[in-house]
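Here the complex is missing a single protein chain, while all its other protein chains stay put.
Each chain gets a letter, A, B and C, in the order it is written, and its residues are counted from 1.
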Amino acid sequence: MSVALFYALAGAGLFSIGLHALLVHRHLLRKILAVNVMGSGVFLVLAAMAAPNAIALSDPVPHAMIITGIVVAVAATALALVLMLKLTAETGQAVLPGREEENS
Amino acid sequence: METLISWAIDVALALLVVSLAWRALASTDLFKAIVLFIAFGLVLTLVWVRLNATDVALAEAAIGAGVTGALLLAAYAKLRATSPDAIVDRAGGISGIGAISLLILILLVAAALGYAVWTLPSDYTGLGKEVAANLDQSGVSNPVTAVLLNFRGYDTLLEIMVLLLALLGAWSLGITIPRPEAAPGLVLDTLSRLLVPLLILVAAYLLWVGAHAPGGAFQAGAVLAAAGVLMLLSGRELPAALATWPLRLALVLGPATFLMLAVITLILEGRVLKLSPEWAGRLILIIETTATISIGVTLTALFMGAPPGEEDR
Amino acid sequence: MTTSDYLSVALLTTGGLFFLAGTFGLLRFPDVFTRLHALTKADNVGLGLTVAGLALQVDSWAVAGKLLLIWLLALLAGATVSYLIAQGALRLGIRPWKR
Partner (left out) sequence: MQTLLFTLVLFLILNLGVGMWRVLRGPTTADRMLAAQLLGTTAVAILLLLAEATGSAALRDVALVLALLATVTAVAFVRRTLPYSENANDDE
């Protein structure tokens, strides 16, 4: 097993951990963190595509895609945080409203 | 011996990165989750280094471990100021049979992903050779910069648009992140007087070095944003005269230049962002310089929340 | 191995020990102020010795200068951030630990 493949498996693990947290937790800040962790997992798998074995020439295209991904992730995170703050200002809770009605 | 140590390093890093992510998403305290997430970005930077992705490591160090952390901390503070109740993360809405079936489902997803990764073709060569063969036509000698700004320039154009769009979305919501009330004090003031010029210098250096070594517009833009964030944090507001059209101009400078070039190349060369080899180096430098300014200003503006001068609606 | 290699090994190993001491202090010390004290040992001395050990190995003055810049930056940032955290901790109402 190559180093890249090993980290790609860790990436698959990160994606699963993030997906679980995204579905289980109700707090929006936690959901935002979870999506970021999922993204990092995807990036690790992409990086394994760049150099699947030590002999091959490292492929810069996935690296460029990961950099693009990191920048888009920070933009989406910033927007999501502001949306969360807006919701909190309106409802006093950083939780999506639908669930509240189910519980009461 | 060395291969053994090398493997131990990789195993330790992978364990650390997975356990940091897990603890960040499972701890009950949201502040703890944010700090663990910042540490996660830090360790991920080291992982990129181990994977020979130095360009990515640089972006992760500047954005993942830096700008995102500052954004999360500021949002946490605002959340607490808005409603102290909102920072308490009550235990999950799913319990009992639902939680168990969800866990089984996630484990199945993890197993499927692991299998897919495991069976990745190892003789896959990717586009490394093609990029290397055309590198001398691209105007730069760093292959990642060549891909980002020449071979797949339209990706980068759209990405810069996404950044601008995120800011427009944030502005339309009218939420301001609170400014620190207390004066910065002599120590912080001195720090920002020393660090802000250094940050701007490092941003310019990364922009320049990106042509032939790891670096480039995104890393430079993020470091520039750090300078802006540090100025805001040490109580230096944007002067009202600059907060109107000069701010907007700085925001659209990068996207507009890039878009203009795309239209010109479409008319002259018949293909979007087809840079002719003799001009490519200079054009890439122009795009990257304007993009760095816009990325830096956009990220700083995202840290502020609402456009300057507007209060919470 | 030349003399500078031996010196380099000694500096790097001592630097590593200071990082260990810093981490240990972070775990063992009783409150935030004493932990800050431990942190600055790793920040200033640990990184400083590592930089000194590495600077003996590099062959260009420019690289040695960059290493020195990184260390000076860590010194400046470490001192300032420690001060700010300690001040903030006092404002939070945390009293320094007394035996």
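In this section, a residue touches a chain if its C-beta (ideal position, glycine included) is under 8 Å from a C-beta of that chain, and two chains touch if they have at least 3 such contacts.
Just so we're clear, the structure is a prediction, and the values are computed from it rather than from any experiment.
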Q. Which chains here touch the chain that is missing from view?
A. B, C
Q | Of B:156, B:219 or B:257, the residue in touch with the unshown chain | A | B:219
(Q) Just to verify: which one of B:42, B:135, B:164 or B:284 makes contact with the chain not shown? (A) B:42
**Q.** Absent-chain interface as seen on chain B, which is shown
**A.** 1-2, 5-6, 8-9, 12-13, 15-16, 19-20, 23, 27-29, 31-32, 35-36, 38-39, 42-43, 45-46, 49, 54, 57-58, 61-62, 65-67, 69-70, 73-74, 76-77, 80-81, 177-178, 180-182, 184, 188, 191-192, 195, 198-199, 202, 206, 209, 213-215, 219, 222-223, 226, 229-230, 233-234
**Q.** Positions on chain C where the hidden chain makes contact
**A.** 1, 5, 8-9, 12-13, 15-16, 19-20, 22-23, 26-27, 32, 35-36, 39, 42-43, 46-47, 50-51, 54, 57-58, 63, 66-67, 69-70, 73-74, 77-78, 80-82, 84-85, 88-89, 91-94
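Here is the rule we go by: only the chains that are shown with their structure count from here on.
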Q. Roughly how many whole angstrom separate the Cα centroids of chain B and chain C?
A. 28
**Q.** Centroid distance [mean C-alpha coordinates] between chain B and chain A, Å
**A.** 13
Q. What are the residue numbers in chain B that touch two or more other chains?
A. none
Q. What residues in chain C touch two or more of the other chains?
A. none
Q: Please give the residue numbers of chain A that touch chain B in the complex, ascending.
A: 2-21, 23-27, 29-30, 33-34, 36-37, 40, 43-45, 47-53, 56-68, 70-79, 81-86, 88-89, 92-94, 99, 103
**Q.** Footprint of chain C on chain B - complex, ascending
**A.** 187-188, 190-191, 194-195, 198
Q. Contact residues on chain B for chain A in the complex?
A. 10-11, 14, 17-18, 21-22, 24-26, 30, 33-34, 37, 40, 44, 47-48, 50-53, 55-56, 59-60, 63-64, 67-68, 71-72, 75-76, 78-79, 82-83, 85-87, 89-90, 92-94, 99, 102-103, 106-107, 109-110, 113-114, 116-118, 120-122, 124-129, 131-132, 143-144, 146-148, 151-152, 155-156, 159, 162-163, 165-167, 169-170, 173-175, 216, 218, 295, 299, 302-303, 305, 312
